[in-house]
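Every protein chain except one is present and positioned as in the full complex.
On to chain A.
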Amino acid sequence: MTAARSLALAGPDAPVRCLGIDLESIERFNLVMKPGGRAFFDRVYTSGERASTSGNPLLLALYYTAKEAVAKALGTGLDLSGAAAVSGRDIEIRWTPGEERPAVALWRGAAARAEQMHLSDVVVCWEHTPRVACAIAVGTDCPVLLASLVAALREALAALPLSGSAKCASDDTLVGL
């Protein structure tokens, strides 16, 4: 992120109430198709997410980074122990191919935490390269800021030291899933 963008986010009148970011290896989500990943799949993803991701590692990684980014924006991170009060299934990611970004529904601990923070909405933007999925969650509905965040995200992903043909994906890549 450039210095100018950082200042825009951090200034006294900045529209960002909270922010979370997460980045994961897509290959890591092949785990879900193995016996050792079944419990993770069942406990972290909602039934709707399990159906819509269809075991696709890219979608599983994107949904997971979105959840983790939202959990970080809520100041907790994901947990299954109940200690942080926000579990994977408390943050539901909804996305239909063709949509620019996913919608977020908060339940139970996540909804309570958002209410505690007086947060009416959390917006998620996501991107991916062939190897890495990344998501940013922000407590804002400012379209200019969101566009700036997406640009910063693409910039950051493009700068990752990936070999071969790896480069930042466009929205068209997601649409084509």
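Observations, loosely collected:
Going forward, contacts are C-beta pairs under 8 Å (C-beta built on N, C-alpha and C of every residue); 3 or more make two chains touch, one makes a residue touch a chain; residues count from 1.
By definition in this document, contacts and distances are computed from a predicted model.
Look at the chain that isn't drawn here: its UniProt entry, checked against "ABC transporter permease", "Acyl carrier protein", "ABC-type multidrug transport system ATPase subunit" or "RNA polymerase sigma-70 factor (ECF subfamily)", names it "Acyl carrier protein". Although one chain is not drawn, the whole complex shows that of A:A39, A:A103 or A:A147 it is A:A39 that touches it. Only one of the listed residues, A:C18, A:L31, A:A105 or A:L119, touches the absent chain: A:L31.
Chain A residues in contact with the hidden partner, per the touch definition given at the top, are 22, 24, 28-29, 31, 34-40, 42-44, 64, 68, 77-83, 88.
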